[in-house]
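Heads up, one of the protein chains got dropped from this complex, but the rest are sitting where they should.
Chain lettering (A, B, C, D and E) follows the sequence in which the chains are written, and residue indices restart at 1 in each chain.
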Amino acid sequence: MTFVSLAARLADATPALSAWISMPDPLIAESAARAGFDAVTLDMQHGLHDPVSVMRGVAAVTLAGQPTIVRVPVGDFAMASRALDMGASAVIAPMINSVADAEALVAATKYPPVGQRSWGPTRAIQLQGIDPAAYLANANQTTLAFAMIETLAAMAALDAILEVPGLDAVFIGPSDLSIALSNGANVDPMRIDNQDAASAIRARAHAAGKRVGIFALNGAQARLYRALGYDFIALGVDAAYFALGAAAMLADARRD
Amino acid sequence: MTFVSLAARLADATPALSAWISMPDPLIAESAARAGFDAVTLDMQHGLHDPVSVMRGVAAVTLAGQPTIVRVPVGDFAMASRALDMGASAVIAPMINSVADAEALVAATKYPPVGQRSWGPTRAIQLQGIDPAAYLANANQTTLAFAMIETLAAMAALDAILEVPGLDAVFIGPSDLSIALSNGANVDPMRIDNQDAASAIRARAHAAGKRVGIFALNGAQARLYRALGYDFIALGVDAAYFALGAAAMLADARRD
Amino acid sequence: MTFVSLAARLADATPALSAWISMPDPLIAESAARAGFDAVTLDMQHGLHDPVSVMRGVAAVTLAGQPTIVRVPVGDFAMASRALDMGASAVIAPMINSVADAEALVAATKYPPVGQRSWGPTRAIQLQGIDPAAYLANANQTTLAFAMIETLAAMAALDAILEVPGLDAVFIGPSDLSIALSNGANVDPMRIDNQDAASAIRARAHAAGKRVGIFALNGAQARLYRALGYDFIALGVDAAYFALGAAAMLADARRD
Amino acid sequence: MTFVSLAARLADATPALSAWISMPDPLIAESAARAGFDAVTLDMQHGLHDPVSVMRGVAAVTLAGQPTIVRVPVGDFAMASRALDMGASAVIAPMINSVADAEALVAATKYPPVGQRSWGPTRAIQLQGIDPAAYLANANQTTLAFAMIETLAAMAALDAILEVPGLDAVFIGPSDLSIALSNGANVDPMRIDNQDAASAIRARAHAAGKRVGIFALNGAQARLYRALGYDFIALGVDAAYFALGAAAMLADARRD
Amino acid sequence: MTFVSLAARLADATPALSAWISMPDPLIAESAARAGFDAVTLDMQHGLHDPVSVMRGVAAVTLAGQPTIVRVPVGDFAMASRALDMGASAVIAPMINSVADAEALVAATKYPPVGQRSWGPTRAIQLQGIDPAAYLANANQTTLAFAMIETLAAMAALDAILEVPGLDAVFIGPSDLSIALSNGANVDPMRIDNQDAASAIRARAHAAGKRVGIFALNGAQARLYRALGYDFIALGVDAAYFALGAAAMLADARRD
Partner (left out) sequence: MTFVSLAARLADATPALSAWISMPDPLIAESAARAGFDAVTLDMQHGLHDPVSVMRGVAAVTLAGQPTIVRVPVGDFAMASRALDMGASAVIAPMINSVADAEALVAATKYPPVGQRSWGPTRAIQLQGIDPAAYLANANQTTLAFAMIETLAAMAALDAILEVPGLDAVFIGPSDLSIALSNGANVDPMRIDNQDAASAIRARAHAAGKRVGIFALNGAQARLYRALGYDFIALGVDAAYFALGAAAMLADARRD
């Protein structure tokens, strides 16, 4: 097995299409890693993962030769560090609404002098097959921190957030953005005002030299985001893959 | 919640199409129960379930309003009893190759005077919302025992197996049957000799008044089995639903 | 199964008596949901639950037709959001000692424009059998946020806390309150000064139009709280139900 | 901690009253061990335990200073060996209906020359704090094998079963016995014919110098069995302790 | 990752030295696979594994690039099949005391025409990265069945056992053998009569063209077995590696 980081994968395959995994059994994460995605994201914010399931999920995805990303709960920057220690090669932090939020994310995910990440990547080193000195020398480059931009406050602070040293990328949460832009009236990622806002975020982030990711509910949305130039696209969710496949097989079985 | 047994489901929907679940997390079983199948089978023989995951899976399928079937490991008739105690409404026992095998299956799954099932359905009673006396009075009718017919020995003993009192149904394992008929040369459920053998089993079982089930790898096979008159069709497997759905979503995302 | 929220339950049954569950196995939560309580609270602060056990516990309580409440760890507002995403219909946040604490609780549990709750209730929607638009439209009303009032600081800030828009209810922690009022000298919920303080909190919260809950160690305390007009009473703890029942059965077995 | 075996407990306290544990979380087993019982039985036949939960349950009961008994699934004599290896000090084997069954039980639970138990009690040695040579020298005496007598066949073969060298005790399953005696018509442990049959079994086993255990559904039945001279009485089940205690606390809370 | 079977490993490295794993967490199995052993054996007989922990352990060992062997409980030939389905490349069956036992082992582990193994290696195929037809064509050669020879009955039946078609190897259990030879008086693998018996078994098995394995408690015993020409040596047990390393580190820390 050769370990592949998300940074390496993005160098080869842009946009990278990531699975999005809510269910905690590592067999699900491994199934996603074998299903053709470029990466696998384990979701702790709205998904059903906890620290131990993330740890086991990273091993399962690594077994299948893919990079793992972890989305942590809101404000849980300690978990961002832990996810990297467990061998994830990127973290996505939701609701980064201010420079202080972005600095806290960088502090947790980058070693000095960039941040304040604490030393202890025993498991990552084991899964990646490198030595501690090499890990320390390279981790700030090879592990990626994504700040989610998904509120009015985040949009207002965006330029300053993009200047926070050590931040690698932004990730747009189009559902929350659509709720924010409609002041809670509805959730609709495809609303025109919402897509316009997302495009503006993407353009400003690209101008600042950052990678930009976004969440697509389905293939059609992902195609749109590919055309628009996103670098990283999270596609659907495990329960949807399952339901879609089951429905297709059942429809085939039941037709006359 | 109204509990639905497989017996009740078969009375309404024939053929019933069952999901086939290998992964042990109850969220997978529940996902299948919400995906449109008529029932959910948890597989302990070739799948990755153990007694505790079966117990939790039965609750998850019940939560979603569907009947649960459990396929037990070869010769593990004690587990057949336990699956019913846990609230499953049917068991499938693999490799029933003789009258003695069939009698052991009935002994484990039917209360006296039909069999020797031991009393202790506390969990089933709880999930089904009935009282102990009603459970005892009805269980021999409302829980179903399927004998898998999938070897040359089983075919040779079929008529005698079908006469074992208390046996409710047979379930054809077409992959093993195809290996048996080719003396190990290949596995191919759709081979003509294999389908002919399966049809002969089905006809003899129907003539004996038994329900007949079979395993279909995909929708096309299931359509064939519907046309042929099978009563119960297990369709695909969880990993296939997942892979099929993920591939469809990825293909949609990646097309130009 | 018809999903019942705590809000709906409180509309019908006041005061509602909730079980209090410390042990993480979902069978315990389900047992409580079948034991006659009006609701089931899973305790992450002093109990032994973690996110995955809460997720499984909510499903188990839902299977048994009852509403689930989750008490989160001190300051873990991200978990408050996650509990609602997992299908709980209320959260209790301990140690809400200031307006800032109360605002953080509301931010995590109410969608805009009231709060900043992030969108992702896939599991709740599934368990409650409604669609996303309906969930968004109703969640701010049908899911309840309880702020625990249990310190001198909280009492001092109470009127301002009660004015925080979006806060639904307060929950009194009489043990901590008794420690606070005695400056650490003892823990005694029934001390007169403590009951007086609790009653003052209750009166002010009721005057502000908020629901008021409290924790009762046993039936006698719960009777008192019923008489006093509390809306929601948590009663005992799982280990106490178990010990009480075992002792009663043993005493019966051992008497002459 | 001083390890206490069931053999030692029976020497001091007769009849010993054992908890009966169905739920797999070790906290439940430990709760029972702290609740005043003389021993704790983990049930794998009709309960929800599997090998790993038994292993963890034995540790939990040992932590609380009580002996552990394991009831294994029907015919699973390999599990009887494993339970002793895990540190249980007795096993109860259901449905011992013949001399061959009893011999298989002894073979699995007694070292040569009495039986064929295979060597490997690493965990038991650790929990009991003794050395391997002492374990080998004493295990055939200090670990107990109970054969369940609960069918017509077992009653017919009882005298021969009682003569099987190495069998320590019988355990009467009054529910199954009542089904057997009524040929499946009803389950009623207290039926007079059933109690007469149980007493006859007890008398014959006592005459043969064997310990006799029985299952009591509640305190009243246990009192009867104490009066009749049973040596070991399993009392109720975890779910009943829980429900009984919860109902008592709720009734106290709800009365006027 | 390139999957390595035990058969391939034995072709390169004889004798192969296997870790012996009792604890069920897959991190332990993975740790062993990274510690320098040639293979990793998961023990279900005297160890603390169950089917799900074996499934997860095989994945963990595969992640670390080593072959997995599973020792099943006594007589649990269904589990032998399941272990191979889960991706193990060998099984060790304890207490093979007769030709019938050996035939049952072969029936469970070899496809027709050699045995009766049932088809369903979905997980093995996934972990090994081959296709179903190739798996069927090769599995009877690339997966190995070891019969444990460890009783007087087994020694008496040895020549006939060695003639059972499809049996690949024998594995000597020197502790049980020493108990058998001393009629229960003591357990001492190094007793001269015991080593003589083991050597006789080895010689006869080698003469019959079978691989021969044995269990060594420590390095010194393993050296002896290497010198004597055993093909496969299980060395120590996880708890011993842990205790030995901890003691060494503590001794180093505490010396003056």
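One rule holds in what follows: a residue touches a chain if its C-beta (ideal position, glycine included) is under 8 Å from a C-beta of that chain, and two chains touch if they have at least 3 such contacts.
Quick caveat, the model's predicted, so the values are computed rather than measured.
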Per the touch definition above, residue among D:5, D:18, D:41 or D:62 touching the missing chain: D:62
Sole residue of E:11, E:156, E:190 or E:250 that reaches the chain not shown, by the stated touch rule: E:250
Hidden partner chain, touching residue among E:5, E:31 or E:109: E:31
Among C:150, C:168 or C:231, residue touching the chain not depicted: C:150
For chain E, the residues touching the chain missing from this view: 17, 19, 23-25, 27-28, 31-32, 34-37, 48, 216, 218-220, 222-223, 226, 233, 235-236, 238-255
Contacts of chain A with the absent chain, listed as residue ranges: 50-52, 55, 77-79, 81-82, 85-86, 108, 111-114, 116, 118-123, 126, 132-133, 136
Residues of chain D in contact with the chain not shown: 1, 26, 30, 34, 56, 59-60, 62-63, 65, 126
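Keep this in mind: only the chains that are shown with their structure count from here on.
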Contact distance in steps, from chain C to chain E: 2
Interface sides of chain A and chain B: same vs different residues, half threshold: same
For chain C paired with chain D, centre-to-centre distance based on mean C-alpha positions, whole Å: 40
Chain centre separation (chain B, chain D; CA means) in Å: 33
Rounded Å distance, chain B centre to chain C centre (Cα mean): 42
Shared-contact residues (touching 2 or more other chains) in chain D: 24, 48, 50, 239
